[in-house]
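Here it is, the structure, as structure tokens.
For this depiction, one protein chain was excluded, whereas all remaining protein chains were kept in their positions.
Note that the chains are named A and B in the order they appear, and that numbering of residues resets to 1 at the start of each chain.
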Amino acid sequence: MSNHVEQKLAVLGLELPPAPAAVGFYVPVIRTGNLVITSGQLPFVGKQITFEGKLGESLHDQQGYDAARLCALNALAQIKACAGSLDAVRRVVRVEGYVHSAPGFRAQPHVLNGASELLVELFGEAGKHTRIAAGVAEMPLNAAVQLAVWVEVE
Amino acid sequence: MSNHVEQKLAVLGLELPPAPAAVGFYVPVIRTGNLVITSGQLPFVGKQITFEGKLGESLHDQQGYDAARLCALNALAQIKACAGSLDAVRRVVRVEGYVHSAPGFRAQPHVLNGASELLVELFGEAGKHTRIAAGVAEMPLNAAVQLAVWVEVE
Partner (left out) sequence: MSNHVEQKLAVLGLELPPAPAAVGFYVPVIRTGNLVITSGQLPFVGKQITFEGKLGESLHDQQGYDAARLCALNALAQIKACAGSLDAVRRVVRVEGYVHSAPGFRAQPHVLNGASELLVELFGEAGKHTRIAAGVAEMPLNAAVQLAVWVEVE
């Protein structure tokens, strides 16, 4: 019945995309115990990577931020597909962020805030999560960001 | 008594290697709750790294694929050492793949399929796992791939 988190998304002018398919021989999301863990999500819109390239080279900080936000939306779509509803999420546990970084680019935390701020906007206190932030030299499909999200569900 | 997974390995012409030692001050595998988690596995055969170098430079895609498959075999050896038998595995949860990548190399998903396809060949539906795929610039021992595997056991 309840659909609070998706209603909050709508207020932000966002909606859940279809959950993207995996780009290899794996599955996009899994549940183990009461943890739901996504695979690394890329900034897909449909079948298209929307932010290609490296931060600090062909992409500027705000594009990275937007790419991370989009990865988070895709992760939420995976979590809904696995848990049935985003309202089953008890808390967000962890965000793993890999940022496609040109030499000298060090604003990985700002880029990943694009994901983190969305999660806190949607889930409030329960959206506060731990995070790792790595600058990686090469990324599948030349994507700007890869993001995995861990949540606890009921 | 049962040894189904190792019998499937034999059908593929493979066998479990001895579980490789850690390359630092840590242990190669641990159990917490009903998760068994390996350390990052390298493409060792005995004490020798068999695939050295970067993908997209000194190594081609198929060598990366073979390296990932070998890392997965080593991970399975660790899991058996911890859980007693591969038949104790209820499902594969997660593969973390770090691919030693030269500038411009972006076929990390293909490389990691070398591990993922083996896991699904051995465990069927229960072998389907989530995955993260990062292209890293520098790797311990100049190995082509590093792979950590998470499984759920009974």
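Following the convention adopted for this analysis, a residue touches a chain if its C-beta (ideal position, glycine included) is under 8 Å from a C-beta of that chain, and two chains touch if they have at least 3 such contacts.
These numbers were taken from a predicted model, which means no experiment stands behind them.
Engineer: Across the whole complex, list the residues on subunit B that are touched by the chain not included here.
Structural biologist: Counting over the whole complex, subunit B touches the hidden chain at residues 22-30, 32-33, 37-40, 96, 98, 134, 136-142, 146, 148.
Engineer: What residue numbers in subunit A mark contact with the hidden partner chain?
Structural biologist: 33-35, 91, 93-95, 99, 101-110, 112-113, 116-117, 120, 128-137, 150, 152
Following the convention adopted for this analysis, only the chains that are shown with their structure count from here on.
Engineer: Cα centroid separation between subunit A and subunit B, in whole Å?
Structural biologist: 25
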